[in-house]
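The complex appears here without one of its protein chains, the remainder shown in place.
Showing subunit A:
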Amino acid sequence: MEEPSFSGLFTPGELITDDPMWMRGHGTYTGQDRKTYSSVAGKLQRVNKLLTVKQLNGRYDPLVGDHIVGRITEVGNRKWSVELGATQDASLQLGSVNLPGGVLRRKSDDDELNMREFLKEGDLLNAEVQMVYQDGGCALHTRSLRYGKLRNGMLCTVPPNLILRQVTQSHDLEGGVEAIIGANGYIWLRQSQGQKPEQQTTRKANGLNRLEQDSDAALIFKDTNDEISIQTRQTISRYYNCIQALADCEMMIFGSRLREIYEASLVYADAAELLKIEVKQDLCRQLK
């Protein structure tokens, strides 16, 4: 009877332990012989007598409270289906969305008929994971003014295991660009929202009044872009390449690292240089 090793890596089908006292969790299986095998490639973890193998790479595994970026795939009966790179589409209930008209507004039958006016197939949104189901599916909510439809930018996708979970997933970056880093590996790069100083100061002074709430809620479902300058568009493209470089070199992605690699990338005046593998490796070597 050997103690399983908690330091190394397990490959699919590898024997973890032949001791029947352990309980088998996610990422493990057993056969006729009552021994425990790994079903994925990853590291072994234990909680008391429960063994689980956490896979190194794979689809996004939703956790309650995660800030994610997803895309609507289906408008259904009082709910939307949202694709977020997990094994199953997440569901977003009509009741978990702030509709224009204030927080206290009641949902009517009309809202049910007009669901496509709020969110339709293909729309991108950021949301929070509210509940995770047994089968790997999850429910989302957008009950905060931080969440809603995404505009003024473009999407960049990386493997979800490269995302470092941080307190804040939205980062104001150099060059008037803001990055919303979804825990599922979807990163939204957009023009920075911070160009409305007078509105922000009034909000600080008075708190949220009813009118502002209404206009912000309408903004959540706005379907057009603001005016975006050429420089900002170029910067967004450069950030896109920087993120791809990090992903190619298997580096973790988080706000301060994005700032760092962007600074380093400015050596190359032509952002198209960042597509070369030597340049990517050189940039990632410079990072702390």
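Observations on the structure shown:
Quick note on the criterion: a contact is a pair of C-beta atoms (placed from the backbone, for glycine too) under 8 Å apart; a residue touches a chain by one contact, two chains touch by 3 or more; residues count from 1.
By definition in this document, contacts and distances are computed from a predicted model.
Its UniProt record calls the unshown chain "Ribosomal RNA-processing protein 42", which is the correct pick from "Ribosomal RNA-processing protein 42", "RNA polymerase II holoenzyme cyclin-like subunit", "Cytochrome b-c1 complex subunit 2, mitochondrial" or "Proteasome subunit beta".
Only one residue in the set A:D18, A:E174 or A:D223 touches the chain that does not appear here, and it is A:D223.
In the complete complex, the residue from A:H26, A:K43 or A:R151 that touches the missing chain is A:R151. The residue touching the chain not shown here, chosen from A:S81, A:Q130, A:Q169 or A:N241, is A:N241.
The set of subunit A residues touching the chain not shown comprises 71, 121-124, 149-155, 223-225, 228, 230, 233-234, 237-238, 240-241, 244, 248, 270-272, 274-277, 280.
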